[in-house]
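Omission of a single protein chain aside, the complex is shown with its protein chains in their original locations.
And then subunit A:
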Amino acid sequence: MKVPTEPVLRARALGVGYRDRQVIHALDLRIEPGSVTALVGPNGSGKSTLLHALARVLTPTDGVVELDGTPITSQRSVAVARRLALLPQSALAPPGATVTEVVDQGRYPRTGALGMLRRGPDDAVREALGLTGLEDLARTPVAQLSGGQRQRVWIAMALAQQTDLLLLDEPTTYLDVRHQLDLMELVVRLRDEQGKTIVMVLHDLNQAARHADRIVALRDGRILADGPPAEVLTPRVLHEVFDIDALVLTDPVTSRPMFVAR
């Protein structure tokens, strides 16, 4: 029997919004340590907004986000950044900065501002570059990279933060099939070998079903389905969340569910 664990990250009656618009409504979510969770849902359903609130980039309008059992907004921001890293959906490339210079920024929470003044790229940065296959591009200006190479730079930066928790917003966008697979395998490896906890927004439902332990489906800022892929990837849920008519099959390679639209 599975022993219930304490969640590392938890949203309680969470409400998040922008100015006059409420995007997330009374949402409850528990993220167990050492798990891979995929967040899915239509465009504008609030996935990025939820992720930003979980990373305390956005302040909730209602409810709380708890990290290790304590409200995240009452913790020091650097302390939070040592526990969780965020890969935003749209990151900005500083003009002229090289790959190494950008990835190096991920060390800020560990070294602090004064540390950043005197140190250069360390082992964590080199390791992150290696994990994302960017060694050969280390000195290239980010502005000269392709979309997929650039996406790997942001992933490397999040990895360089060396946090137990990774919140990734559409990490596979722009990546070719090979690099998508590499990234998903990396995510699973980080969970298995280092016990990391990963929450990622994915648009490819088959990818989510194949690599995640759990899928959370969001629509209009509410969770419509939450559970292992076999429970979430069903014709009924796909219809309720995405308004699609789908056929769900069993993936012959992984025995996980996969869908094709009718």
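In this text, a contact is a pair of C-beta atoms (placed from the backbone, for glycine too) under 8 Å apart; a residue touches a chain by one contact, two chains touch by 3 or more; residues count from 1.
Everything below uses one rule, namely that contacts and distances are computed from a predicted model.
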Original post:
The chain dropped from view, which UniProt name applies: "Dehydrogenase", "Cytochrome ubiquinol oxidase subunit I", "Iron ABC transporter permease" or "Methylene-tetrahydrofolate reductase C terminal"?
Top reply: "Iron ABC transporter permease"
Subject >> Omitted-chain contact residue, chosen from A:Leu50, A:Val80, A:Leu175 or A:Val216 >> reply: A:Val80
Original post:
Per the definition of touch given earlier, which of A:Pro109, A:Pro171 or A:Pro257 contacts the omitted chain?
Top reply: A:Pro109
Original post:
If the missing chain were put back, which residues of subunit A would it touch?
Top reply: 52, 55-57, 76-82, 84-86, 88, 90-92, 94-98, 101-102, 105-106, 108-109, 113-114, 116-117, 120, 141, 161
